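Shown below is the structure under consideration.
With one protein chain withheld, the remaining protein chains of the complex are depicted in position.
On to chain A.
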Amino acid sequence: MLLFTRSTRRASAWPPLLPSRRQPRNPLWLGAPRHYSAPATRHGRPFRLAVIGSGPAGFYTAYRTMTRVQDARVDMYEALPVPFGLVRFGVAPDHPEVKNCQDKFEEVASSPNFTFIGNVTVGTASDHPDGAAVSLASLLRRYNAVVFSYGAPKDRALGIPGESLPGVYSAREFVGWYNGLPEHADLAPDLTRGDEAVIIGQGNVALDVARMLLEDVDVLRRSDIAEHAVETLARSKVRRVHIVGRRGPMQAAFTIKEVRELMRLPAVGFHPIDASLVPPDPKALPRAPRRLMDVLLKGSPTPPAEAAKSWSLDFLLSPTAFLPSDPPSDPPRLAAVRFARTTLSSPFDPQAYALPADETAELRTPLAFRSIGYRSAPLPEFAALGIPFSERHGVISNDGRGRVRHEERTPDAAMALGTFPGLYCAGWVKRGPTGVIASTMEDAFATADAIAEDWADASVRFLNEAPGQGQGPDEVNGWDAVRHEMTRGEVNKVVHWEGWKRIDAAERERGAKVGKEREKFTRTAEMLAVLG
């Protein structure tokens, strides 16, 4: 069944699409601040919201919606048996303070108006063998609105030769592996083949990967890092880490706090950067780049020659191939990474772009990580339901405040605005895979404010409101109705918040035995075994 049409011309489809949700209003919402007070109910029914994904975007959207729309009922669907998305499976284990945002998420989950529906993938099948799945079409029948906040579950590839050679890892899988993500529990990276490691990309994820390779494993041992990672890192032979970027220090994606943290690692040395890439008078720079250049130029207290391990930021190198050894080993393995040198359109301009120069360079290494960004993807039903996903930007098409919208050229060359009543998005799937938790929070708040504003505006349509459309308001019972569309076997796999708390307690107990805050279960079956 086609639920949404792509353009406004197909106004007869269900639910009916108006030419524009609010008209006339251009630009749509940049008018004077609107004073709204979102009423508790429409047609005498509370607002029912499904949130897909339990990362910061999902939780902060739920939280803000619950504070803005009185008596809102929020059901949160999460593919894994455990909540928190990248706060659990992305944020580095030696950054426990970053995970304090979970306190707020706990607070949200403790509300009687909130239901956590864990171990349920929204889509056609569970993303792991022990989980249940529920179709998006089913959610669309049972809620007034749905928020897509399922993050960026894939990663970007370079698309260069040799990318799948043994020895080349994606940062996403490596990060997932050391953080106990079930999907990558079996990665078993081989860190014993040589001294060198090359990380491609200079974002904060690249710095996280570098820190895991450089940091004293006894420091990591006390964190909530997965046990298998401690064992592997303890045997690591890596002593020299290159973090390679295609642009210069003035354009780098990492942030100062993370660089400083690497500089401060005891007994780890930093090879000085090419100072010609820093503006001649760094003092004249604006505050943030000035302070960053200062940290880069100062370097590490331990000189690299006296250090047990060392690292460098290698600039102006764009990868062109991962090379096997010559003659090739059997099976072939990574032996080197080849780069094209680049020049910058304007060396000190933060927006400068890289141009390829003729020269090439090679770094010999048995170990490389590609850390060039995560990537989102449409849910399997999007195409059939007509929900717009921009492959180019890797986000759900939206109006910037999180309302799913799509502009399309009609055959007569006019622009039509496709609106999708009741559909919203937040977080990395809305904005792309960049931004720290604070920016994801802001972004989620903006989405929730849009939802509350819309609910307060009688002219804005939501899902399943109009009687006589097959699914009247009586059917909008959220999870209570959805679960009846699942088999009993599937419903039995669902992990609610109390279930997560038991898994949480079991992990903490395992951790206490070995002096860690928690010892994560790295298999979904182990998590579910706690629940009997």
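Here, contacts are C-beta pairs under 8 Å (C-beta built on N, C-alpha and C of every residue); 3 or more make two chains touch, one makes a residue touch a chain; residues count from 1.
Note that in this section contacts and distances are computed from a predicted model.
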Options "2Fe-2S ferredoxin-type domain-containing protein", "NEDD8-activating enzyme E1 regulatory subunit", "UBC core domain-containing protein" or "Protein prenyltransferase alpha subunit repeat containing 1": UniProt name of the undisplayed chain: "2Fe-2S ferredoxin-type domain-containing protein"
Option touching the unshown chain, where A:L297, A:V436 or A:V514 are the choices: A:V436
Residue among A:M212, A:L292 or A:L423 that touches the chain left out of view: A:L292
Given A:L80, A:L213, A:L277 or A:A354, the one touching the chain that is not displayed: A:A354
Omitted-chain contact residue, chosen from A:K154, A:K237, A:R260 or A:R508: A:R260
Given A:R211, A:R401, A:R483 or A:K520, the one touching the chain that is not displayed: A:R401
Interface residues of chain A (partner: the chain not displayed): 26-30, 33-38, 63, 66-70, 95, 97-98, 100-101, 103-104, 106-108, 110-112, 246, 253, 255-257, 260, 286-289, 291-292, 318, 340, 342, 350-351, 353-356, 373, 390, 392-395, 397-401, 405-407, 417, 431-439, 441-443, 445-446, 449, 453
